[in-house]
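Missing here: one protein chain of the complex. Every other protein chain is in place.
Showing chain A:
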Amino acid sequence: MSLTSFLPAPTQLSQDQLEAEEKLWAQKTYSTALVASRREPPPYGHRQGFIPRALEDFGDGGAFPEIHLAQFPLEMGRKKKTNNALAVQVDAEGKIKYDAIARQGQGKDKVIFSKYTDLLPKEVMNEDDPALQKPDEETVQELTEKTRSALDKLVSQKIAAAMPVRAADKQAPAQYIRYTPSQQGVAFNSGAKQRVIRMVEMQRDPMEPPRFKINKKIPRGPPSPPAPVMHSPSRKMTVKEQQEWKIPPCISNWKNAKGYTIPLDKRLAADGRGLQTVHINENFAKLAEALYIADRKAREAVEMRAQVEKKMAQKEKEKKEEKLRELAQMARDRRAGFKGHGDKGGEDSEARERDEIRHDRRKERQRDINISRAAPDKRSKLQRDQDRDISELIALGKPNPRASSEGQYDQRLFNQSKGMDSGFAGGEDEMYNVYDQPFRGGRDMASNIYRPSKNIDKDAYADDFENLMNNNRFAPDKEFSGADHSQRREGPVQFEEDPFGLDKFLEQAKQHGGSKRPSTSTRSKDDYHDKKRRKE
């Protein structure tokens, strides 16, 4: 119920309205497309002298027939090389079809998504929305049938070669076609208006081998044009992310094909040594300790055993010694002390002891005489000692010949006037020149045997020291009158053989005092003593 419905229509347009009409007409041609016309050709009737050369001169239209000039609007009609420029096409609404590029090789109803709106998510639809429903049963069945027949045909083609040869299949019955040619006349078709054609399928020989070779290999044709990509390009990779995916080169522990020299820390870098903590089983330590303890215990045990054995041996020895002593005692008693054993008593015990000592000494003397008699070279004891090695002398407890405490120098060190090449003696092996002088031999032993010097403490020997010193009582080579000079005397006491057998006689006298026994007993006793001494 607006105002204009009550008012009459204006008969004439005002100036403003006219201008508006003009503007409107101008705006109609305004569009939002990229391709737009700029210059307009002059209107009809005013085209004298107008020569359209460029594309814009034609405006929206085509060639001008009144201009007698070869014109190529939109470059149509020119003979040019084929270029693959696509003509700009416009769709029903007037908008330019930009996806013509994407649709170049395809049929026009192929589904291609190329707009931005195709990749935006759509409104969530209700479940009953018809767009979401599956197609109904009939359509599906129809489609199934169509597909099945198509696939069956394909399958039969593929397996035709494998199928056995059968009799020629019956051809379909002939078809008759009535045909009315366009060129009519008496001359054509002998005046008849229509023709009847009998269409028959050509017979196919069932035994015929395939007609064409299909084993030729030809290169594949070009693929269908790529579909437009409907996602944003992948994000640029940041340096940090690139670093994360860096893979270090492989340094094998086994192979080195190009023979690179790689420093050791790089060789072991990938081993993962730094990552693992080394776990040593504590049983190793336990084992070591157990071994140590066992070793110690074994040693202790061995030691103890040795000690025990030594003790046992000592005991044994003592026992044996005891036994021997007893036997000796018995023997002595039997030999010397039987007769005066009971009545002599205590005062005679010393005499008996002295007698025993004398007896022992005589025995030893006798032994030596025997030995010297037995030995062919008649070497005396002192002579024997002279030949002994110093270690043996030390072991036997013989006097130490070395008395001087001052340093003993090799005399070859002094009086060095021989020159530089002296001393080595040309590398002679047989010479023994480690020492320049022999160790104190036996010749000096006599002089080194203890002799009380004047420096000895007078306390021990009272004031008669000089008298003692000048006393020649202990001169070693003081001789008896009528002593034998032929024998060289070494040392203070020279034991000599018993030429007269007095010892023997005295011994026998002793023995026979007890009992009348033949020489067997004495001999056996001598032997026994000798044996005993030898043992020691």
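As a working rule, a contact is a pair of C-beta atoms (placed from the backbone, for glycine too) under 8 Å apart; a residue touches a chain by one contact, two chains touch by 3 or more; residues count from 1.
Definition applied: contacts and distances are computed from a predicted model.
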Subject >> Candidate names "Pleiotropic regulator 1", "MIP18 family protein", "GATB amidotransferase" or "Golgin A7 family, member Bb"; UniProt protein name, chain not shown >> reply: "Pleiotropic regulator 1"
Subject >> Touching the absent chain when the full complex is considered, from A:Ile51, A:Val155 or A:Val200 >> reply: A:Val155
Original post:
Which one, A:Gln27, A:Thr82, A:Ser190 or A:Asn415, makes contact with the chain that was left out?
Top reply: A:Gln27
Subject >> Among A:Pro41, A:Gly59, A:Pro228 or A:Gly491, the residue in touch with the chain that has been omitted >> reply: A:Pro228
Subject >> Identified contact with the non-displayed chain, of A:Gln89, A:Gln104, A:Thr139 or A:Asn370 >> reply: A:Thr139
Original post:
Which one touches the absent chain: A:Gln89, A:Thr147, A:Gln194 or A:Asn370?
Top reply: A:Thr147
**OP:** Looking beyond the chains shown, say which of A:Glu56, A:Asp118 or A:Asp387 touches the absent one.
**Re:** A:Asp118
**OP:** Name every residue on chain A in touch with the hidden partner chain.
**Re:** 1-11, 13-14, 16-17, 20-21, 23-24, 27, 110-113, 117-125, 127, 131-135, 139-141, 143-144, 146-148, 150-151, 154-155, 158-159, 223-224, 227-231, 234
